[in-house]
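This report refers to the structure that appears directly beneath it.
Selected chains from the complex are presented in situ; the others are not included.
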Amino acid sequence: MSYSLGSDAMLNLFTDDSIMGEQFSFSADLSAMIDFERALARAEGSAGLISSDHAGRIAEALDAFEPDYEALRAGFLKDGAAPPSLVAQIRQALDPDIRSSFHFGGTSQDLMDTSLMVRLKRCVALSTTRLKALDDRLALLADCYSDELKLQARTRMQIALPISVREKIRNWRTPISRLSTTKPTSFPLQLGGPEGEARKLGAHYAEIAGAMAEMLGLDAPENHWQTDRQPLMGIAFWFSQIASAMGKIGQDVLFMCQSEVGEARLAGGGSSSAMPHKQNPVRAEIVVALARYCQTQMNGLNTASIHENERSGTAWTLEWMLLPALVVATGSILSNTTEMLDGLTFAEGRD
Amino acid sequence: MSYSLGSDAMLNLFTDDSIMGEQFSFSADLSAMIDFERALARAEGSAGLISSDHAGRIAEALDAFEPDYEALRAGFLKDGAAPPSLVAQIRQALDPDIRSSFHFGGTSQDLMDTSLMVRLKRCVALSTTRLKALDDRLALLADCYSDELKLQARTRMQIALPISVREKIRNWRTPISRLSTTKPTSFPLQLGGPEGEARKLGAHYAEIAGAMAEMLGLDAPENHWQTDRQPLMGIAFWFSQIASAMGKIGQDVLFMCQSEVGEARLAGGGSSSAMPHKQNPVRAEIVVALARYCQTQMNGLNTASIHENERSGTAWTLEWMLLPALVVATGSILSNTTEMLDGLTFAEGRD
């Protein structure tokens, strides 16, 4: 029997039914890599690096291309990357006379990093929308409470002075708003060829990279970033900051839900197998656990961010294990936070 | 579309076809939790805490019990843990007169931690066998080379003095042998009841815990360990040490496979989409990446190891996300290391 991380029981907690989860499927990856090849052929055709007839025929063939998934999986395992067998399959589907015009000057990492960037850009856009919705949700929640209802500010786990529900919620919202202003805005195309210098493109590099970036909705790169993972790390860090901001809300809810504090209550709380009187603040627990899970994957990425020489096969593979986990778990934390807020009510504390 | 970590493309790298991967399926977890309940009923029957007739009828009902998976998944999500709905389903399947004898004195964490320990014990046993096989494989590999063939010892990334293939391999084997002697030997039953003190079992605690441990192939606990995660952390650390020992071998292979060094060669190396002359050392890259992946999850577990009060809902949930990932990826690293060694040949270096 085969196994995948997060399978079965825990799968449910990680499930992200949004378009975000879908971005890390094999098919989404392949589709974006095929888009890369189409853009490359077109841009090279326009620049006169390959004939425009070849460019057009390659683009058409890519439109019609149907990958043999089984063979691609086998190739992925053998090559440690999908592009070699993908490129081979596509080349096989082309008329022999145009094969040498295909994938001209590109390399595996160009396909993979560009595909990743296209999909991350979608995830950032989607997360921004969801953060906005969450912020609105918090604003509505604040509006439900008059300033009469007093909670206790607690500093260093001791009661300090009263604060209102609105103030508490404002403190949750500040980092959420800031995430909108600090959201990643640079999603560079990766184009470097075998050694990073894209020699086959020669003087046409800027023209081709610019045209491709426009076709793919990305930014034209100043330089390849195949070992310079800052563009990726900045995006990953943003996702981890979302996770931490949600974790703060979940943590606060847990503290307020404590039996003796009683300032918050989560509807739909989990039951206990032994104590029928208990209502466990399940959704808040999951939010905090997911936040810590995201931090863990981010820390691994941080450690993986030094790529040796001109391309690192190990750091690369490690990124594929950690980054999707971080992004999808961030998607899941956003849904779980929303669900938690839907069940949240505040009350005058017991003190 | 739903998503799970490690899905699709990366799934292949993580796949562990052994019985080890299977241990973290929902069905394996449920099955071990049902075993817990059977052992609890029998032990309580023998101790006279419930009638032996009830104990026998509960055990029979558990033998015949068929879980409604769909409902259990829903319950899991709602309660943040599987046992509440599992216990409810089983209780429903019992004759009303014996229901109060069921799950007597137990609590969710007793089921979950015990189930985890039973399955970890299997994973440790399996890994020990696989480490032994790997060690034998290395011994055979060493035997293939005469002492004439000289590699270079490299210290601080500079050539030091010659060493033989056998010496190189001996250095890989030492930590593997040590892992056999340091392997976890304590797999305690968890039995604490709602607050950890198992009051309903009263003076029968040691008797019941001892009997249950024997039935389940576990060790009788001196105390519950519901917030004392040392037993779990020790096991997790051992798995992470396997990963690091394999990572060392993979790292060394990568260094020796460098074009200029040429002391090692991996058959079946991955091809490049742009440079047909290249043979990439894919299997070694995957071994190193998996080692770093395992270290990442271990580090998260380390951070999660302080459980507040008498039971932590967040640290618990986080463990479920990280520990299976660590163990299954360790399984995967063992298969990938074996596969790497199958393709490994040494050669006089180019210097």
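Order as written gives the chain letters A and B; numbering starts at 1 within each chain.
Just so it is clear, a contact is a pair of C-beta atoms (placed from the backbone, for glycine too) under 8 Å apart; a residue touches a chain by one contact, two chains touch by 3 or more.
All of these numbers come straight from a predicted model, not from anything done at the bench.
This structure file shows 2 copies of a single chain, while the whole complex it describes contains 4 copies.
One rule holds in what follows: only the chains that are shown with their structure count from here on.
Subunit A and subunit B have Cα centroids lying 28 Å from one another.
Residues 1-17, 21-22, 24-27, 29, 73, 76-84, 87-88, 103, 106-108, 111, 193-194, 254, 268, 270-275, 280-282, 285-286, 288-290, 292-293, 295-297, 299-300, 303-304, 313-318, 320-322, 324-325, 328-329 of subunit B touch subunit A in their complex.
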